[in-house]
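Okay, handing you the structure first.
A single protein chain has been omitted; all remaining protein chains appear in their positions.
Every chain is named by a letter (A, B and C) in the order it is written, and numbering of its residues begins at 1.
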Amino acid sequence: MSSPVDLRVSIAGLELRNPVMTASGTFASGKEYSDFVDLSRLGALVTKGVSLTPWAGNESPRMAETPSGMLNSIGLQNPGVESFVEVDLAWLAAQDVPVIVNVSGHSIDEYRAVAERLESEDAVSALEVNISCPNVDAGGMAFGTDCAQAAEVTAAVRRVTRKPVIVKLSPNVTDVAAIARSVEAEGADAVSLVNTLLGMAIDAHAFKPKLGRVVGGLSGPAIKPVALRMVWQVARAVSIPVIGMGGIMSGEDAVEFMLAGATAVAVGTANFVDPTATIRVIDGIAGFCRAHGIARAADLIGALRVG
Amino acid sequence: MSSPVDLRVSIAGLELRNPVMTASGTFASGKEYSDFVDLSRLGALVTKGVSLTPWAGNESPRMAETPSGMLNSIGLQNPGVESFVEVDLAWLAAQDVPVIVNVSGHSIDEYRAVAERLESEDAVSALEVNISCPNVDAGGMAFGTDCAQAAEVTAAVRRVTRKPVIVKLSPNVTDVAAIARSVEAEGADAVSLVNTLLGMAIDAHAFKPKLGRVVGGLSGPAIKPVALRMVWQVARAVSIPVIGMGGIMSGEDAVEFMLAGATAVAVGTANFVDPTATIRVIDGIAGFCRAHGIARAADLIGALRVG
Amino acid sequence: MTSSDFTTSTERPLLERVSVIANDRVLSGVSLVALHAPRVAATARPGNFVHLRITDRTDVLLRRPFSVHRATGDTVELLYQVLGPGTRLMAEMRVGDETDIIGPLGRGFSAPEDLAHALVVAGGLGAAPLGMLAERLSARGTAVTVALGAPNAERLVARETFESVARRVEVATDDGSAGHHGYVTELVERLIAEDTPGMVYACGPEPMSRTVAEIASAAGVRCEVSLERLMACGVGACLTCVVQTTEGLRRACKEGPVFDAAEVLW
Partner (left out) sequence: MTSSDFTTSTERPLLERVSVIANDRVLSGVSLVALHAPRVAATARPGNFVHLRITDRTDVLLRRPFSVHRATGDTVELLYQVLGPGTRLMAEMRVGDETDIIGPLGRGFSAPEDLAHALVVAGGLGAAPLGMLAERLSARGTAVTVALGAPNAERLVARETFESVARRVEVATDDGSAGHHGYVTELVERLIAEDTPGMVYACGPEPMSRTVAEIASAAGVRCEVSLERLMACGVGACLTCVVQTTEGLRRACKEGPVFDAAEVLW
């Protein structure tokens, strides 16, 4: 399925085959989906969030389907960075795909410690600092909803790594552009957005919340309009590259994010619906470019004609 | 269709037949929908936003359909309060339904002036102060995304009216509970939420935004999880009644909002899908109560069993 | 039963439960659906539209507006082009499927009782509302000339309908595969000159309607155009569908979709 269209894009010196990544937490470390997807076709693989120590995550039920979306309250369950390096990273190192590790923390120290531990790992191409998880009490979203704290986390990670630092932003804020500027100022090489919108679902007949944790993160097509708007706002507010995500199901969806200003995109919930979604999106972008006589996918970035 | 269930609820001394209102801007002043709905069955009728002077609204296209939702960028087009009183209110006065007027302004003075003009109108049962419209540049959402400004608008309106003051909150904020507390502190009798989420849609093949104004307000089932979460947060943060809305299509949806803490609900986008949606929701709430042996709909308020 | 002036609709719009009687492709990408809708059929006037609930899926949330192409007996016919998600689902409707429509909606065409001769200009799917207009006009004795335009011969929509009721039908195709080789608007000037009508009615792509309006006004003939706007409510409540006119912003679903061309600020 190789195409004459040049799909390459680059983010903070990282050369990607194409603009399509996996969205953190929806693709684990790729092993499960390697039954369906040739990982070497991906622009990059973004891992599930990794913390310093093992996290147990939240109580069940951990998901609820909503109109054109889903809520999840996984809560960053992960075995901790040591186990991640030994098991997941060892496996990933043998795969021909750039690996971006999604970094979580309950505290600035924990973010820094995870980044430090990964610094010596050549299999790690970049770090995505998740300051926007709505599913953990300490840390997580708290850091992503306040400019000063977002800046602090970014600076702390920046100090200990030479790898590209991508900061993942929360949509649950009044002014996402301000947060983006504050992390850019502290040396973030790129920003990715959106993480999930904080939501809730209720089983009326049971008089109970559908999620064990009551609230969770909304993802999927339902949030695409909000995600597109935020990517558009942020792309105009910062000069670092933007990685766009939120409800991308098709190549056309991905193109919309690129037109709004995204240099790359990530596919999340769509993987659950179609395990080959990432490949469909890559081929869809190529097909769109061909249909419109566009030679390089990079030419789509910010090409929206406004007014 | 009278039912043995007692559907009455009261908001700031306003006795409502049932908890179901129309969502501002989706029902005009009721005349158009009176072809399909017996207005006297509604808990209350909330009018389209009314400003001091006539507003022209935004350029077309003014809407775009999205997965399980829609974007609108009407921009509070309205003939101004004088014409509203002469034409719409005169007609409404003859209908047997409590009228809540949705008040808009570009400035605190304009909000106050509209409230002053309506104070002497007996046909007006309450004011809903819209500090959350994402579709106007000056005023609108600006007032709803900052605690101090939200408080100021509330205080200004409070000073000039003896009618119940409902403040309509924006979901496009980091901490909706904080905004709710700040308007409660300035004498708001109730809060209503959510207004629309700021979103965007792109026609990829045309390389253009789908809305003339580029961004618009997202409504419909897609936003229900976010709306429910915010109603739940606000209901626990304030002691004044909460009017919940956002994607309500059925009686069960309405019950979910009441369980989360809403005293009343509003039906918006659903009217476009089914002009009799408000009636279906009223009957649906009654049916739910009957099925669960609940004598008074008011018993549903905040009855969610958590943990 | 047609009243002399179609626009004076005696009835208010209603929500009617309907069932699909037929839904067939008339040409590639264009189908005709016949709905059993006795109440709307009885009150619809030329130029009115219905707001159709296509599905109960919330991922295709809103109704879609369609002009009444024909209303005979208990049946309302809609002529539609398959464009996006809504009309794609519409094309999948099977005979017997049930749904509902709101209608009749909007201001239809006006037709002075003494109108002796009318020129009807249809571009592509613009033929949809004009089919019923031509029928009702000739039924009450107005001579009807039709100018029908399309990209090519295959895409001339509802030609038979027009030929069965019009005194004269002239066609134009962009590729010359039928009739005049060029835009339908190029026929209009000549047709007006040869036999000046009392009214010109136009529906099609907005640039076409606008050009027809200009030719008509130059010839001093009154012209009505049917305009399309995205519509959410369809009943006049949401202000999604406004049109700029000399009278200010007007709702296409209420004061329109048919407008006096002289009032439209193109």
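The rule is short, and it goes like this: a contact is a pair of C-beta atoms (placed from the backbone, for glycine too) under 8 Å apart; a residue touches a chain by one contact, two chains touch by 3 or more.
On a predicted model such as this, the values are computed, not experimentally measured, just so you know.
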item: Shown chains touched by the chain that is not drawn here; value: A, B, C
item: Sole residue of A:19, A:69, A:171 or A:246 that reaches the chain not shown, by the stated touch rule; value: A:69
item: Touching residues (missing chain, whole complex) on subunit B; value: 67-68, 221
item: Positions on subunit A contacted by the hidden chain, ascending; value: 25-28, 32-33, 35-36, 48, 56-57, 60-65, 67-70, 72, 74, 77, 220-221, 249, 269, 271-276
item: Chain not shown, touching residues in subunit C; value: 57-59
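One rule holds in what follows: only the chains that are shown with their structure count from here on.
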item: Category of the chain touch graph - line, ring, star, complete, other; value: complete
item: Innermost chain by mean C-alpha position; value: B
item: Approximate Å spacing (C-alpha centroids) for the pair subunit B, subunit C; value: 36
item: Separation of mean Cα positions, subunit C and subunit A [Å, integer]; value: 48
item: Where subunit A touches two or more other chains at once, by residue number; value: 67-68, 221
item: Subunit C residues counted as touching two or more neighbouring chains; value: 58-59
